[in-house]
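Left out: one protein chain. Kept in place: all the others.
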Amino acid sequence: MPGEMTTNRLEAFSDGVIAIIVTIMVLELRPPAQPTVPALLRVAPSLLSYLLSFLVVAIMWVNHHHMIHSVRRVTARLLWMNLNLLFWMSLIPFVTDYMGKNYRQPLPVAMYGLNLTFCAAAFYLLRTELVCQYQDDAERSTYHASIQRKNLFSGLLYLASVPLAYVSVSLSYMIFFSVAAAYFLPEKKLAASGERM
Amino acid sequence: MPGEMTTNRLEAFSDGVIAIIVTIMVLELRPPAQPTVPALLRVAPSLLSYLLSFLVVAIMWVNHHHMIHSVRRVTARLLWMNLNLLFWMSLIPFVTDYMGKNYRQPLPVAMYGLNLTFCAAAFYLLRTELVCQYQDDAERSTYHASIQRKNLFSGLLYLASVPLAYVSVSLSYMIFFSVAAAYFLPEKKLAASGERM
Amino acid sequence: MPGEMTTNRLEAFSDGVIAIIVTIMVLELRPPAQPTVPALLRVAPSLLSYLLSFLVVAIMWVNHHHMIHSVRRVTARLLWMNLNLLFWMSLIPFVTDYMGKNYRQPLPVAMYGLNLTFCAAAFYLLRTELVCQYQDDAERSTYHASIQRKNLFSGLLYLASVPLAYVSVSLSYMIFFSVAAAYFLPEKKLAASGERM
Partner (left out) sequence: MPGEMTTNRLEAFSDGVIAIIVTIMVLELRPPAQPTVPALLRVAPSLLSYLLSFLVVAIMWVNHHHMIHSVRRVTARLLWMNLNLLFWMSLIPFVTDYMGKNYRQPLPVAMYGLNLTFCAAAFYLLRTELVCQYQDDAERSTYHASIQRKNLFSGLLYLASVPLAYVSVSLSYMIFFSVAAAYFLPEKKLAASGERM
């Protein structure tokens, strides 16, 4: 009997959670015990790990914004698909901290890759809901389907980073940074052509 | 003399607090000291405890949203009943952490159940305020009364989980997950029938 | 040249900070090391300290909301007076943690009282700004002046709690809880008379 949740509120709540995720990660950066350069350098991997996650979460935020913006109707399924995404995103500070403190070990790097795989899968599921809402709109369907292919491709790359961490963690890091760059750069190209964002 | 607080602001503040509660819990997940699978597995109970609380808080958020949405007038009583609810919800990260680190011990599991009992009681009190505002609307009164029965039932189950933890913690866990599932699933059924959310 | 800040944005930012203050305090409640009742009881003072601060911050939030709501013009002075208030409020988690862990020691209790004294003083200064904006409105001026007297009185009580902690910490605790009750109860009376909130 109560009304539907509006897109606005879904967006505001998701934004709140994402803003907190992105910011609390910095709490896990513990300042070095000694005020010396070598001690500071030992924190560098944690800082780089934070930088990567800041970039990843920022990209997810931008994409999430665009996705929610084209929602027509906040159904229960969509709401839970969104909460599913937020759950996996909320684990990013945990794997970031773990990887930052053990950046040469395959297990933490694989866990980071696995977490991002689940995030990509959650994005995929959420967008599937959205594609359903646009079955009658050929142009938008095509648009969402093309983004979904890119989403699927990066999800598969993240999945590949899990076993590859046991070959060499450098391969997994290359995947993490390449996917981030791939999402970061086209955004600019598209904007230049005045099409989105 | 100053005007009443609007429903919007009450909702925005509550949402802010709930978004923070749900996200800061992840800060309590400390990455394992060693980059090994056994060390990672020792964190698994904390991760499952976090998953359960994420689900519980997400369900409370959805229900709280619907409840506040049907508020007609933000009275002082309603405001304090809402703050009472937020107080008990704000303790969830504390009991989640306690239970995750001692998942086989009856006391932490009983404390978790007790906290959820107080949350359910706070929801009940808040909805009682709401039912009062709809005394003249038979249809809505019936609707709120039926939700309140479900609320009361889950509150009693949570209360039962407190002594049951001393029989077997598994019984309490079954209650926690069953109540979550019971709130999670009907939501979908109702949405399918197009009635709410 | 850019426009004034709106009351809405000042309120949204303040609410965000207050929602975070009230919620992060719970992060300072560390679950007991042992899953035993005596270990849990040792956390009880921290929990009570948290309860007190939750109540104090909730009351400040309600009062702050009413105050900002009657702002006519967001001047630079008002903005900085508000940031001054938020600064002192942001220290509450710090003194709460300190007092909770040393609840029988005069120094932490005195520090808690001193922090609340500064909060009360910041409220007083902020309201003075507001009274200035209503110099031409006798009714509202009288209203704000009457609240300000109550504000001044509780500020003086908080100030008294600082030296009194060295006589007996119980006296200071009595002041903290009495002031909270004094703000909590009349709110209900006023609401009943339909005048505010």
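We just call them A, B and C in the order they show up, numbering each chain from 1.
By our rule, a contact is a pair of C-beta atoms (placed from the backbone, for glycine too) under 8 Å apart; a residue touches a chain by one contact, two chains touch by 3 or more.
Owing to the predicted nature of the structure, the values given are computational and were not obtained by experimental measurement.
> Quick check: which displayed chains does the absent chain contact?
Looking at the complete complex, the unshown chain comes into contact with A, C.
> From the listed residues C:29, C:111, C:157 or C:180, report the one that touches the chain absent from this view.
Considering all chains, including the one not shown, the answer is C:111.
> Name, in rising order, the residues on chain C that touch the hidden chain in the full complex.
Missing-chain contacts on chain C: residues 1-5, 9, 12-13, 16-17, 20-21, 24, 27-28, 74-77, 79-80, 83, 86-87, 90-91, 93-95, 97-98, 101-102, 105-108, 111.
> Residue-wise, where is chain A in contact with the chain that is not depicted?
Residues 11-12, 15-16, 18-20, 22-24, 26-27, 29, 31-32, 35-37, 40, 51, 54, 58, 61-62, 65-66, 69-70, 139-140, 143, 184, 187-188, 190-192, 195-197 of chain A touch the chain absent from view.
One rule holds in what follows: only the chains that are shown with their structure count from here on.
> Which word fits the touch map of the chains here: line, ring, star, complete or other?
Basically the chains just string along in a line.
> Which chain would you call central, comparing Cα centres to the global Cα centre?
Ranked by how close its C-alpha centre lies to the overall one, first comes B.
> If you average the Cα atoms per chain, which one ends up farthest from chain C?
Farthest by centroid: A.
> I'd like the Å distance between the centres of chain A and chain B, where a centre is the mean of that chain's Cα atoms.
Centres of chain A and chain B (C-alpha means) sit 27 Å apart.
> For chain B, write out the residues touching at least two other chains, lowest number first.
Residues 12, 16, 20, 24, 27 of chain B each touch two or more of the other chains.
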